[in-house]
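Quick notes on the structure that follows.
In this view, the complex is presented without one of its protein chains, the others remaining in place.
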């Protein structure tokens, strides 16, 4: 069982509030990611939940029990730091058993628990290794195992993938998901990498400027951003003012001014990969009505996608398309499918 | 002017050859990237060209002149290391002027050259700063400027973007491209990041297991890989054996065995983002003929694209599509457009 | 080849001084032009370990207790001070470091002379405590330096990680901090001990001839001209340094001699 609830949490650094009025509740067995740029205070939140920092105000509840007054070692939440921080004077199995020893769990009972976790994290062969004999990825796995073995209600993970290179990151990501399925542990993990957050989590909490800007499923944040800042965070620069025909078909659009619209338009966004480029041959009146003529002013081949910058009436629109078949200077017609247009609430 | 030619270059580490029989020629003003996994010996090649290592055999020609016998300081090629390696006892301008001083260029002439490079690299305001007062990105810029000011025929760059975070990387990438346009310097740069290589370079040289596997324009390597290893390096796991109807329309396909085909098929690949998923409503005989029925067994939302694993006759196919509208277990029809199918030569 | 030469030179130049001491201690007769003793014998060693050598055993005991007490006090005061200097930045840190180097580089002779009169006034001259205090003037800064070095490489996040894994503050000290810093502490203790152990001038000045430590006995033996006995005592005198060095080789190797480089 693992429920976590944060009620109006405010956390200060010195006397400056860095996290303001944060409320969040996480259900049993969820993987929730706390996403935000570096320096947004994500680690601070984890440390506060773990009991290593005191909040200026607000309540923390684990399994519906307030824990504000409990010291770190008595909270039913384990924080795994970004660096593995394995004790160099203990071997792998001893490191994993450290927390059990603290709980007075020793002997066969401890061995069984450690053995099970070693298996899940595929570390059985390494259990007698010394820490300095492990690779970075193995160390990260031991650090994860060290937390999991305690079967905490809440596992707090601080950027568990950030110190790993691409292929290890993929492995570790899958391991976390497998472990989560096998143990059903509730996990809150912190990352600054949007693709990591989108891939791994049931829900994503986006933290910008010390506040939760949006909480929801990955697709919600990606396709239905609550604010222009959210859209920009996910790499979407097409923030425009538009008027529609009442059926969400955009009829005209213009640039926003500080995310606001004058002259009657409403701010909307459309993801660069959702914009369609119509073939030049289609020129019926219906097509003309629902599309916009523009000129390609930038082409960057990025591999899976090609980034086009297209100027429509002096407004720059970013479009991501498949194969790089367009040239700079070429005239194209853009279509913004109505089911992809998102007006900000 | 900057031509570089490598003829049958073999480089040993100790007595083990790590680069074998490498031939490559680079024309004036090209940006060529040397792409390969970490530890492939890319840096070794740069050091050999720069004269810091001696090849076991083979010739190096700069501007058609053999330079094998020349020491590093007399070769018309400057290597910029991965780390900025700025001299801490000199300020920014002095660091940039270091190479000029070595060439006995001093006084007003040196100042002019330094001033020009400071401008190009947007470092003019920082010229009197000490090195430890610079950010990582600024240090990288100074390191680039320090090489550029010498106006070498060939500029060799070792992972110039790898120490930078995402936004700085973008800036530095644009800077390198701008500088290249303004100065026309021939550049050979090394990277392990495929998107970096694809985005920035005129030509890409893929180095796998000590050999050049393919050299060509970014799109060529990406869409027309010379071998299954090349396709896999660029993230394409769809390596299959297929038979076609003579017009490149795939009629049947099966798994390859060690990249080889038995029973008459020919090995081919198709990029995951090129496979089309047909809507269930289209069921004409023509559609049925050119498409394959399969079942979705994996869905990972990755943001811009969604990764689907689809099982067709027990063969797993990876498909990258836009919005995550498919569910595990769903039946779909796949189409492999004939212009996207690539048979290995 | 070049490196082997360097290695060989270093080895010879460090081992060389100790050979004659050994030769002296087992010689009965060794006069000027000979490169090696003319007559070997065990007179010196017998002398040292018989009743007539009581003075030497007393000296051994005095030196040992002085060094032990000095080291203990150095560690008790030096560990918190070194931790503060290593982990935290605070105004005046740089000047503190500078002043700490002073007793290390200023000769003990001057320090002892300076403090002598005050020690007389405070009744500390010619006492055990007085000599411990004068030894502390250089052992303590040295200890603080070594411990500070340990803590500059120390990551206090380990303590927080242990807390989150269920360790109480007391257990963090015993089961995390202590094992993490023990190699450095051993080196600090070692150096503090040997520094105190090898003091001559400061012990002589403050002890005023009442504290007959091994180096003081050794120097008077030198003066008396009984070189075989002086050689034997000298070897006893070197013994703890040698033992400590060998037994701590493990730690020295592990920390890359960070503490003392």
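For clarity, chains are labelled A, B and C in written order, and residue numbers in each chain start from 1.
The working rule: a contact is a pair of C-beta atoms (placed from the backbone, for glycine too) under 8 Å apart; a residue touches a chain by one contact, two chains touch by 3 or more.
For clarity, every value in this text was computed on a predicted model and none was experimentally measured.
Undergrad: What are the shown chains that the left-out chain touches?
TA: Across all of the complex, the chain we cannot see touches B, C.
Undergrad: In the complete assembly, which of B:8, B:25, B:38 or B:103 touches the absent chain?
TA: With B:8, B:25, B:38 or B:103 as choices, the missing chain is touched by B:103.
Undergrad: Just one of C:41, C:107 or C:209 touches the chain that is missing; which is it?
TA: Here the residue in touch with the unshown chain is C:107.
Undergrad: In the complete complex, the non-displayed chain touches which residues of chain C?
TA: On the chain C side, contact with the omitted chain comes from 3, 6-7, 10-11, 13-21, 24, 30, 32-33, 35, 80-81, 84, 88, 90, 92, 94, 96-107, 109-111, 113-118, 120-121, 137, 140-141, 144-146, 148-149, 152, 190-191, 194, 197-198, 200-201, 205, 215, 218-219, 222, 227, 230-231, 234, 237-238, 241-242, 244-245, 249, 252-253, 256-257, 259-261.
Undergrad: Touching the absent chain: which residues on chain B qualify?
TA: Interface residues of chain B facing the absent chain: 47, 50-52, 71-73, 77-79, 81, 83, 85, 87-89, 98-99, 102-103, 146-147, 150.
In the analysis below, only the chains that are shown with their structure count from here on.
Undergrad: So how far apart, in whole Å, are chain A and chain B when each is placed at the average of its C-alpha atoms?
TA: Chain A and chain B have C-alpha centres separated by 28 Å.
Undergrad: Roughly how far is chain B from chain C, centre to centre by C-alpha average, rounded to an integer in Å?
TA: Roughly 58 Å separates the two chain centres.
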